[in-house]
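Accompanying notes for the structure given below.
Removed: one protein chain of the complex. Kept in place: all other protein chains.
Chains: A, B and C, in written order; residue numbering restarts at 1 for each.
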Amino acid sequence: MLSVLAALSLAAEAQVMTHRLVVPDIEGYLTLKGDMHTHTVFSDGNVWPTTRVDEAILDGLDFFVITDHLDGRHQKLANKGLFNCDRDESYRLAAAYAKSRNMIVIHGGEITRGMPPGHFNVSFVESDTRIGEEEDKYEDHFQGMVAGLKEARNQGAFTVWNHPHWSRQAPNGPVWYDEHTKILDMGLMDGLEIFNQFDGFSKEVFHWAMEKNLTIVSGTDAHKLMELWIDYGNGELRPCTLVFAKEKSEAGIREALDNHRTAVLAQHNVYGREEFLKPLLDAILQVKSVKNTDKKLTMVLHNCSCVPVILHKAEGFEDLGYTRDIVIGADSDYTIDVTNAEYGTKFTRKSITFGYEVRNFFTDADVNLKYTFTAALK
Amino acid sequence: MLSVLAALSLAAEAQVMTHRLVVPDIEGYLTLKGDMHTHTVFSDGNVWPTTRVDEAILDGLDFFVITDHLDGRHQKLANKGLFNCDRDESYRLAAAYAKSRNMIVIHGGEITRGMPPGHFNVSFVESDTRIGEEEDKYEDHFQGMVAGLKEARNQGAFTVWNHPHWSRQAPNGPVWYDEHTKILDMGLMDGLEIFNQFDGFSKEVFHWAMEKNLTIVSGTDAHKLMELWIDYGNGELRPCTLVFAKEKSEAGIREALDNHRTAVLAQHNVYGREEFLKPLLDAILQVKSVKNTDKKLTMVLHNCSCVPVILHKAEGFEDLGYTRDIVIGADSDYTIDVTNAEYGTKFTRKSITFGYEVRNFFTDADVNLKYTFTAALK
Amino acid sequence: MLSVLAALSLAAEAQVMTHRLVVPDIEGYLTLKGDMHTHTVFSDGNVWPTTRVDEAILDGLDFFVITDHLDGRHQKLANKGLFNCDRDESYRLAAAYAKSRNMIVIHGGEITRGMPPGHFNVSFVESDTRIGEEEDKYEDHFQGMVAGLKEARNQGAFTVWNHPHWSRQAPNGPVWYDEHTKILDMGLMDGLEIFNQFDGFSKEVFHWAMEKNLTIVSGTDAHKLMELWIDYGNGELRPCTLVFAKEKSEAGIREALDNHRTAVLAQHNVYGREEFLKPLLDAILQVKSVKNTDKKLTMVLHNCSCVPVILHKAEGFEDLGYTRDIVIGADSDYTIDVTNAEYGTKFTRKSITFGYEVRNFFTDADVNLKYTFTAALK
Partner (left out) sequence: MLSVLAALSLAAEAQVMTHRLVVPDIEGYLTLKGDMHTHTVFSDGNVWPTTRVDEAILDGLDFFVITDHLDGRHQKLANKGLFNCDRDESYRLAAAYAKSRNMIVIHGGEITRGMPPGHFNVSFVESDTRIGEEEDKYEDHFQGMVAGLKEARNQGAFTVWNHPHWSRQAPNGPVWYDEHTKILDMGLMDGLEIFNQFDGFSKEVFHWAMEKNLTIVSGTDAHKLMELWIDYGNGELRPCTLVFAKEKSEAGIREALDNHRTAVLAQHNVYGREEFLKPLLDAILQVKSVKNTDKKLTMVLHNCSCVPVILHKAEGFEDLGYTRDIVIGADSDYTIDVTNAEYGTKFTRKSITFGYEVRNFFTDADVNLKYTFTAALK
């Protein structure tokens, strides 16, 4: 039912500020949320650069990279010569708009070639125009890519091989070509995009990153309006790169990327190195209360994030009885019943240690995070 | 999209704790939210008493009154003699369940008669059974009502005339009969139910309460499951009585009721005395920031409650330019543009006072709250 | 990610198609929903024209008008000379994108002057450029406006005085100046914008429209992303102009506008002429079932629209008992109890006629629609 106040003049400036992504900081680092891959009307997207800022605010991101295609072919096609500008204008417009809005926009671009070597993103650049001009000098895919990446590196860029698993370029799964080895050996590949909203997650690419010690990132690769790209109405969240940074700034993000301090949050799964996923889970899960009576011990866990946590009792804890499979929903509590080996006797120890496999946290392809935590008893 | 984690054993104890009603405390008092009128299977409702507790928690209430019909006719019909108990069992079951759940359940009952005088609720009672037995002695509506109310008064009850505007008993609007004057004169009518989820709000009843200095209350009069009674899916909130109390306790609620310190929140409108609605609005609206530049002055207001605030520029403020009609949504910000009489000149005073009529806050039938507030300029 | 050859190949297209606005056709006409007032980056808005198309689809509109400011001052300012184009480009981009998407985009523009005479929208134009050039010839507000409107009229435009109640131009309420009389007398004012998302509804402007027999319209006047402008998260709907058309086409919309066959739906209220509001309510409310027993008569009404219907029992129906105040929520059922004068006797007539005032349907300033309907009894 609604207000019976009908005969009124009403004006409504609805200032929607729903921050959908919520992930806590971890011990020693801030947890910054970002999108490493976005497009605008200045290449082949169809939203204005400032709209990418609005969307990032609505999603609760801390930063994002504008990565319009920087080659001459895309630039010439971009809205049919409508614009009087160089290849850096989309970044400038977004950054100017973001300034007063507490959003970090990072200057980037996409080098777009056939496979091999495919597409690469460069970020923290000075001039897309100069990178594009270098790339444009070569018709050959590999030569053009290397030329572009070298100019980007000269500008101090961070470089990522995008969506190696894109079905158009890898119809039967991602392939690591010799060209990729060469680019890696030249020091021109810093990271891998293990999740992309077009093709989802690739466990092969995730495994490559772990094996070769590369930084993992995620990008929406959004060309259209985010509301048409993420199914918010059905509860979908925008995928994001989690960056564990020493400070909230461009420099802080860059330092973390350079040191592989990232994780990827996508479709309710988290991918990353054990050394970050453990403290992340420590921050996400909180023991809210413990009740130890003669009859039983119950413990309430709280999940303070937007990520559900799916736990399965690990082997090696057979002497302790507790629910084998639980899901602690986003921003929810869960009550765990615990029993002694001698069912029904009271716990007299000072603390209990629980062991779980985390079914939606991965430290490598198909490898679940092992997680133990200890709750004190009074 | 959803997790690709498919092959898993998942268990989910969903502990939903959505507190839908949010209203801040006011200067000097706690703002407690309650429902003064509910039924269970122990009269003619069809939910178990503990379900009323669960619903109240989900709605964010601080208290509610169980007001099952206490007369013999209803008690005999109640589920066809299924129960072995007296007329106070619904209260006992709900109160026992509520104890560990931070919910206050108040012992009450409904005295149910034809019009005049209609139905009355009694709360803070000791024994519905004894009140019902007194009432049952008289077939005459007025005599039965007076007998019941007197016994309730002996027990120290607070008494309310329910839904004087119920269409069944008042098909063409509420009527104040001689019988009501008599009951009032006997000191047996403490309050009026100005909103009831069956028949909504009555401005006539609200006016009687203001005129005769009675306490105003609201009740859902829920017989069925609350989810079938309040249209949560379309954003409807449970109507409630706001009680401005010195402490969160049964005694605190009672002291506030006795001293008319209540308001009614229903269908996004608030009804009450000016002395409480003003501080309530002071607590609901917060000046978040003021920006005073050469070009213009903008002020961001925040509404920290679940109640939208609908403002219309009052007369007497013609020398100041600001939006005439605004709606500050629940839990939302609103940016107001303010201009000097000399459009475009900078404000040099130390503060600005704004005058509004509040279109959804009422201090009497069809009388909007007048509201001024002052924002400091730096 | 996209190569040049495949710039439109999308793999994962989340096709969110939530049609939020739902209003049925009425007897004899289609009910088309539209927004008569929108801006883009091509004047002082900050979204790309195709985004306005996406938003309109998500909102369930049938059409909208692009009304970028067409004067030289705004055009020069528009993104600081970034664009190589005339003043009609925003329309062209939106229309081309809309073509395959079942959305009608109408070519319009805004003539933007100080008060008097303020701002006017022109729609169904051929060339904003030519209108802007005519307007630009005059520094005087009135002369510039008339020059622009005359050129628009030459192109066959439909003309509307926008937001006469804009607080910036009418800080203490809307004023009808001599200049408006002159424009009206010259035949250059076809309609009035009675609702605008900045300043809400004005009952004064609505009354002028009824008095002077002008077409009423509504516009969001959106400059920013619609998601920042309409509070969807709190259930707000985009305000719209309802056009009762003979066919779904530009011509159909125009013919209806020319013949005043519109209503305005904004903030759950409907404003319009009785001759359209009555059949609209006939279409919105459906008698789903009638149950006539010895004890009572109950009737279930269904509301098949997104507009709640707020009814108050009218005078003159005192011999029939039925709930005095009801709200039939959007897309909801409501069960009405009806009783005879002799309470409890069975209805033996062939039909019953109910009389209501519709509290959220207005046929003039503060005038509620009178509504009667008849339900057949078996």
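Remarks
Criterion: a residue touches a chain if its C-beta (ideal position, glycine included) is under 8 Å from a C-beta of that chain, and two chains touch if they have at least 3 such contacts.
Note that the structure is predicted; figures quoted are calculated from it, not measured.
Of the options B:Thr31, B:Ser127, B:Asn162 or B:Asn303, the residue whose C-beta touches the omitted chain is B:Asn162.
Only one residue from B:Val41, B:Ile106, B:Ala263 or B:Ala365 touches the chain missing from this view: B:Val41. From the set B:Leu225, B:Val287 or B:Leu377, the residue in touch with the chain omitted from the display is B:Leu225, counting the whole complex.
Of C:Asn79, C:Gln155, C:Asn234 or C:Ser332, it is C:Ser332 that touches the chain left out of the display. Annotation for chain B: contacts to the undisplayed chain at residues 1-4, 6-16, 18, 37, 39, 41, 44, 46-48, 50-51, 54-55, 58, 69, 73-74, 77, 79, 81-85, 89, 93, 97, 110, 112, 114, 119, 162-163, 166-168, 196-200, 221, 223-225, 227-233, 236. In the full complex, the hidden chain is touched by chain A at residues 1, 165, 167-168, 171-173, 198-201, 231, 234-236, 267, 313, 318, 320-327, 329-332, 337, 339.
Following the convention adopted for this analysis, only the chains that are shown with their structure count from here on.
Distances between chain centres, each the mean of the C-alpha atoms, put A farthest from chain B. Centroids of chain A and chain B (each the mean of its C-alpha atoms) stand 44 Å apart. Chain B and chain C have Cα centroids lying 35 Å from one another.
The centroid of the Cα atoms in chain A and the matching centroid in chain C are 41 Å apart. For chain B, residues that reach two or more other chains under the stated contact definition are 1, 200-201, 231, 234, 236, 267, 323-327, 329, 332.
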